[in-house]
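Only a single protein chain was left out; the remaining protein chains are all shown in position.
Here is chain A:
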Amino acid sequence: MDTTVFVPIPDDAPAPGAGAAVTPAVRARALTKTYGHGEAEVRALDGVDVDFAAGRFTAIMGPSGSGKSTLMHLLAGLDSATSGQAFVGSTEVTGMNDKALTALRRSRVGFVFQQFNLLPMFTAEQNITLPVELAGGTVDREWLGTLVDTLSLGKRLTHRPSELSGGQQQRVAIARALVAQPDVVFADEPTGNLDSRSGAEVLSFLRRSVRELGRTIIMVTHDPAAAAYADRVVLIADGRIAGDITDPTPESALAGLDALRTVGAR
């Protein structure tokens, strides 16, 4: 396939996007994570350097077990790195204590999960506003209205999760991730549990959040079609950054993945 946009990046090359005038929303520097010891040691991440620009929708793709989730956990401060650094804005999250991390998650980072993870005993609205309440803040009604409109949740606010479809639940989860106006939203396979139509719906809402509301979203996905909604795809293989696709299409994303597989198979 000669239309490939796959550009292998040497290990010692400067991180993509480095040198841009604005500080990236999220950065990784020599980020490494190993699990286990000795024989059983697994290098889930191996010296990753990557920047994610603010106001962009970035997808992370790679074969299963390549370290996508691990990268995301470390960037979001959900897990501790073995070495290297991760930054949200200019704040280093690696080495933060639990208190600081909690504060970070409250105001600067949002999450969207594959399983939605809404609280079953609360209504959609209560679920959406929960992060602000946990932080002891007051809900910005105007912003909430904007979110609800953008995500078309107006009629569903008083429903409980069990009364919502999977796509609706995931939209509620997106609203919950955005309600505190975080610097960045991480989404790990947000469409993994949805049929293709609801998946497409959710993805276009994610893209609208970036385009219309100016949010920053980093999404892990397996699906080249999903990745095509993003502004950029970061490819990862064997715990290393293995490629970068700007303005991906389903075809270019798939091609990128395929190239990784052939590399991996070699």
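Methods note: a residue touches a chain if its C-beta (ideal position, glycine included) is under 8 Å from a C-beta of that chain, and two chains touch if they have at least 3 such contacts; residues count from 1.
Simple rule for what comes next: contacts and distances are computed from a predicted model.
The unshown chain of the complex is recorded in UniProt as "FtsX-like permease family protein", chosen from "Sarcosine oxidase subunit delta", "ABC transporter ATP-binding protein", "Fumarate reductase iron-sulfur subunit" or "FtsX-like permease family protein". When the missing chain is restored to the complex, the residue among A:T102, A:S204 or A:T246 that touches it is A:T102. Checked against the full complex, the candidates A:L78, A:L157 or A:A225 give a single residue touching the omitted chain, namely A:L78. Check A:M96, A:L130, A:L157 or A:L213 against the missing chain and you find that the one touching it is A:L130. Of the residues in chain A, those that touch the hidden partner chain are 69, 72-73, 78-79, 98-99, 102, 105-107, 110-111, 113-115, 117, 119-122, 130-131, 133-136, 176-177, 180, 188-189, 192-193.
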